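For this view, one protein chain was removed and the others were kept in their places.
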Amino acid sequence: MGRFEEPPDPLFRRLNASVAFDRRLWREDVAGSRAHVESLHRAGVIEGADRNALLAGLDAVAAELDGGSFEFRDEDEDVHMAIERRLTEIAGPVGGKLHTGRSRNDQVATDLALFARAHSERALELTGGLMSRLLELAVAHADWPMPGYTHLQRAQAVYLGHHLLAYFWMLARDARRFGAARAAAVDSLPLGAGALAGLNWELDREATARELGFEAPAANSIDAVSNRDFVLDYLHAASVCATHLSRLGAEIVIWSSEEFGFCKPADDFSSGSSLMPQKKNPDAAELLRAKAPRVTGSLLTLTGVLHALPLAYSKDLQEDKEALFDAVDTIELCLEAAERMLAGLAFDRARLAAAAADEMVAATDVADLLVRRGMPFREAHGVVGGLVRTALELGVSLSELDRDELARHSELLDDEYYEVLGEGAWLESKRSQGGTGSAPLAAQIEAARRVLESLSEAGR
Amino acid sequence: MGRFEEPPDPLFRRLNASVAFDRRLWREDVAGSRAHVESLHRAGVIEGADRNALLAGLDAVAAELDGGSFEFRDEDEDVHMAIERRLTEIAGPVGGKLHTGRSRNDQVATDLALFARAHSERALELTGGLMSRLLELAVAHADWPMPGYTHLQRAQAVYLGHHLLAYFWMLARDARRFGAARAAAVDSLPLGAGALAGLNWELDREATARELGFEAPAANSIDAVSNRDFVLDYLHAASVCATHLSRLGAEIVIWSSEEFGFCKPADDFSSGSSLMPQKKNPDAAELLRAKAPRVTGSLLTLTGVLHALPLAYSKDLQEDKEALFDAVDTIELCLEAAERMLAGLAFDRARLAAAAADEMVAATDVADLLVRRGMPFREAHGVVGGLVRTALELGVSLSELDRDELARHSELLDDEYYEVLGEGAWLESKRSQGGTGSAPLAAQIEAARRVLESLSEAGR
Amino acid sequence: MGRFEEPPDPLFRRLNASVAFDRRLWREDVAGSRAHVESLHRAGVIEGADRNALLAGLDAVAAELDGGSFEFRDEDEDVHMAIERRLTEIAGPVGGKLHTGRSRNDQVATDLALFARAHSERALELTGGLMSRLLELAVAHADWPMPGYTHLQRAQAVYLGHHLLAYFWMLARDARRFGAARAAAVDSLPLGAGALAGLNWELDREATARELGFEAPAANSIDAVSNRDFVLDYLHAASVCATHLSRLGAEIVIWSSEEFGFCKPADDFSSGSSLMPQKKNPDAAELLRAKAPRVTGSLLTLTGVLHALPLAYSKDLQEDKEALFDAVDTIELCLEAAERMLAGLAFDRARLAAAAADEMVAATDVADLLVRRGMPFREAHGVVGGLVRTALELGVSLSELDRDELARHSELLDDEYYEVLGEGAWLESKRSQGGTGSAPLAAQIEAARRVLESLSEAGR
Partner (left out) sequence: MGRFEEPPDPLFRRLNASVAFDRRLWREDVAGSRAHVESLHRAGVIEGADRNALLAGLDAVAAELDGGSFEFRDEDEDVHMAIERRLTEIAGPVGGKLHTGRSRNDQVATDLALFARAHSERALELTGGLMSRLLELAVAHADWPMPGYTHLQRAQAVYLGHHLLAYFWMLARDARRFGAARAAAVDSLPLGAGALAGLNWELDREATARELGFEAPAANSIDAVSNRDFVLDYLHAASVCATHLSRLGAEIVIWSSEEFGFCKPADDFSSGSSLMPQKKNPDAAELLRAKAPRVTGSLLTLTGVLHALPLAYSKDLQEDKEALFDAVDTIELCLEAAERMLAGLAFDRARLAAAAADEMVAATDVADLLVRRGMPFREAHGVVGGLVRTALELGVSLSELDRDELARHSELLDDEYYEVLGEGAWLESKRSQGGTGSAPLAAQIEAARRVLESLSEAGR
């Protein structure tokens, strides 16, 4: 208790203690402690025998934690205290030397950075897995026509493979963001900053940084203990990624409706209803849709905690952990589930094709025909708008308008009008780079493959 | 499995299952099921023997849950399924009659409303406890002068009791909001809405509403299963209350600094430092300050989930529970801890008084003196601004300016100037209603007492 | 400048000045100033002649503001300073008496409360207008069958009128929340609190409260100037209401798709495409969907500003205004636009009916038939699940299964099975209170009418 006369009030302990959740940092804490022991030894602060005893003790503690036999006690306020307490039980008084030249403040920042790095890497891996699945599906459905939508109205026909690849590129950006989060986590090592002012011991922080996989020691001891930017960067990456998945989920929910009928979720990724025997619900897609605000909620929570917070360390920073942990669990589960859900999704080629055969999606192509004949686009747009209105009024399709009708709208319209309205023409004419035509789509698939390869190489 | 050919994928189960967290709704689920059994029986859907068997079975299940002997199984997707499964094991096939005329959709909405009601009431109780503590402290410190601050600059002197009562009135508004959340929770009973369309059975929903403590049955079955407004209302109340507590926490952190030295947290509500032996940190106050964004995060999460969600029930609504549970646990702990922390807080009368003796806080009173002598306030403000500047330049206090100096600023200044600057005068002159002077403060304390009484009567 | 030696830096002025946005509070500011003049006069602080001069001057200023001839100057930091400055120009030195016994802190809180009251009332009015439109549409479409959805899968048939009324009840709760926001705004009058400590003048705050329409003077002067709960309450009401509208918008977007084809927005509430001549986009519905996060963003902003803010007034509170103004403008526009958009929406009875004719939505009714024959519901659910699976495998509808097939699933199934599957039966059988059947729907419409009447009476 040191300077204190009274033990903590049980209610205060309940408010203050973090061991219930920070125990999942034990691997990082042991790794950081091992590196710190080596550092103390290198600097001559502790002798070889102490070093050996501490490392052996830490190994024993880690083994208990890994094996599930470690017993947390009521008085263990956090995982760090629990580990030091147990170390001292195992190794004896030498355990009391572990915390030399270290504060809880630099220790916990280091542990959290190691955790953020590990889970940035895991997110990268899962993102890659989902990208891989999307690419595979895109290849398999590269020539399946479907309507492309704007404003959820049929706009122009696209290939399903092209649509699926839109998600590939979102996830490629997510991978970049998780990569940035990883870089932020290991940008600078907090350990060695002490409580906030630096240490009375000249430890070789460069060596410790190398050993733990950081770029360099933190340049400023005050910043080192009060910085949680790397958690915000992870949470940003996770929030955007979850938002992308919410769009995917929303589309699959819509596509799975009887009215669209574009796809059906697999039985093993659907739920029934407790009341209605006929129901097969796309629950996984709905949950992908629903989880994004929760991850964003974690980002807002930590941003809010940091708002207006004086330097250096304040207890408020303890609120970083649960926000991060929940986001990690959520995004990892969502990425994995999205990949499996997509694997089992069955698309209905006929329903997609029937919807894509709606001639209205070729209206722009008719306008472009007029443009090729010299009419300014804005005027051509008006002419075709008139054709559309006429067709709707007559209750016929665009290709059912006869030559006389066409002539009434523009003398530039001839038989090529009907060719343009021939199905398939609409899709293949989109041959600009990045477009849905077969040629640019094939090129896009190649580009996607290269991205995936370079991602998987980076991960190795 | 009914219409399904394959069991759920383990990953899907992990994404989909809610039993890990919704098990804490078991009391509400049993209560709702009991009422539903009575309702089925009243309507003649089930016979007396079945009713008795179901009620006895539900009692047995509840006893297991209460006693901790209930075993959840892997295949129990949620607490509702677990309870029905166990009921059927205990009571036999009659258990299969429980879900007649009920859907998971109206069932879960009912359970959640009962939970929201219970915790609105608990929050009301805890809010009342904290108000009571604040009032007690206000009475005990009703005549302790301290500087009142605006912009964290000393502005005018106030009594500490007056300052503490500011929090009393914030919490009185929180109590009103929790009361509104309670009313929203029991405004309309979802049970009887079925999946979304109503039931094939004419149950007496009015009777069930009365039995479960709701105002009336929900007027529209679709709204009944898709409505989570009552959770948003609770989360709003909790978010604002947590924000109030964050202001209290922030002030105590500042007041506990060596520089302010206005108060010291009790030993049993403080922490030491793992590195610095002299530290005694106001951790509880810091955590009060830090927890508000987390509660607001829960509000944002559920608001986000509901955004753009088609009717009626969608799986997305499952994300309501963890957001609510976390907010409930956080605000209840914070309210309780705030009350205990305040109980142990020791104010330093001398430090407060010394700070309050700063004559600058009486500048407005000097201006008002000039106003009483006929000078328009805006002009008087300028004159006193000049006096302040002169005093600062001369390095003296306002009362150290001599008569000649006063005359240079205004001929209306005479000896009453020095009286106005007499300590204590500043405080007692604030005798307007709601002001800090002893008389209005005594009246305020009386008013607070009445509010507390009516609150505690309402709670009975 | 009083105590200051230097004028504000232009950059500081840009950061600090609020006149660019707070000028829209001018009506409230003049009203508050008028009441304050009366109060000063009643208390004998100013004489009758001064009172008359100040009131006449304020009238003149108000006339300029109303007529658009008022000129704001560079040195007017906020609307309050601008009005006092102009008043003094018009009325002469007596203008300098206006700010006697008043601080910017209690003044601005009063103005903002008056503004929040006015716009709570406006929101109530607009909410009522939208409810009225929804009720009218519900009556007009009370017997139009459509599929009701859960998980965006067809679940059970409902009447379109019933579905539309779900939004009626959401808005009825919004009205209650706006009512609570109104009550919070006028709960306690800040004016008379002074800077934070109360006044040297004994003004009759009760009278001023009555005059300005507040319940009572604020009980505590510190709380009075630091309280913004009433803004949070308005923002909560607006955020939930906007979220409801986002659900309405999302449904109309989905229903307007070619695939659903349930409705078409009116021409004068749709947009075309700059490129695609055939497009008619439900932009208004999309914008209703999109605006909710913005309103919630305002709530987050102010909650964040208040987080950890020491008492009493701090400049941070200036950030309350733009958040509130943007939410007010957004929700008022959305409510008004939603009403007009719905007025022009054309539903397609045939498309709705065709979708509602999907026999699968009657599966629960078949299960209930078995229950009426004595089978426990859980077992009946399984039997019908098997029927559904068989029908899907055979590619037939439920009513196309023959008697032999039925017998294979349950001996309790007889010709009534085919009756239950007769269209219309499914809807009318939902005759429980709050259900979609014609009888309870008629009762619901009556109840809605009564709610609307009492709302409009309250508004008078």
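A few points about this structure:
Every chain is named by a letter (A, B and C) in the order it is written, and numbering of its residues begins at 1.
Simple rule for what comes next: a contact is a pair of C-beta atoms (placed from the backbone, for glycine too) under 8 Å apart; a residue touches a chain by one contact, two chains touch by 3 or more.
Not measured: the values here are computed from a predicted model.
Contact with the omitted chain, checked across C:Gln318, C:Ser399 or C:Ser456, is made by C:Gln318. Across B:Asp174, B:Glu286, B:Glu322 or B:Glu339, the residue that sits in touch with the chain not pictured is B:Glu286.
Contact with the chain not shown here comes from a single listed residue; of C:Ser188, C:Thr208, C:Ser226 or C:Asn281, that residue is C:Asn281. Only one of A:Asp59, A:Glu202, A:Glu400 or A:Glu419 touches the absent chain when the whole complex is considered: A:Glu202.
Checked against the hidden chain, the listed residues B:Ala31, B:Ile46, B:Ala181 or B:Val253 yield one contact partner: B:Val253. For chain C, the list of residues touching the undisplayed chain reads 1-9, 11-12, 14-16, 80-81, 99, 102-105, 107, 194-195, 253, 266-278, 280-281, 283-284, 286-287, 289-294, 296-298, 300-305, 307, 314-319, 322-323, 333-334, 336-337, 340-341, 344. Residues touching the missing chain, restricted to chain A, are 1-5, 45, 84, 88, 93-101, 105, 148-152, 155-158, 162-163, 165-170, 173, 177, 180, 184, 187, 192-203, 205-206, 217-227, 229, 232-233, 236, 239-240, 243, 246-247, 249-251, 254, 289, 292-293, 296, 300, 303-304, 306-315, 364-365, 368, 371, 376-379, 381-382, 384-386, 388-389, 392, 427, 429-437, 440, 444, 447-448 (touch as defined at the top).
Residues of chain B that touch the chain left out of the display are 147, 149-156, 253-254, 256-261, 272-283, 286, 300, 304, 307-309, 355, 358, 360-361, 363-364, 366-367, 381-382, 384-385, 387-388.
The rule we apply is simple: only the chains that are shown with their structure count from here on.
Summed over C-beta pairs in contact, the chain pair with the top total is B-C.
Greatest Cα centroid separation from chain C: this falls to A.
Look at where the CA atoms of chain A average out and do the same for chain C: the two points lie 33 Å apart.
Chain B and chain C have CA centres that are 23 Å apart. Residue numbers of chain C whose C-beta contacts span two or more other chains: 149-152, 155-156, 254, 300, 304, 307-309, 364, 381-382, 384-385, 388.
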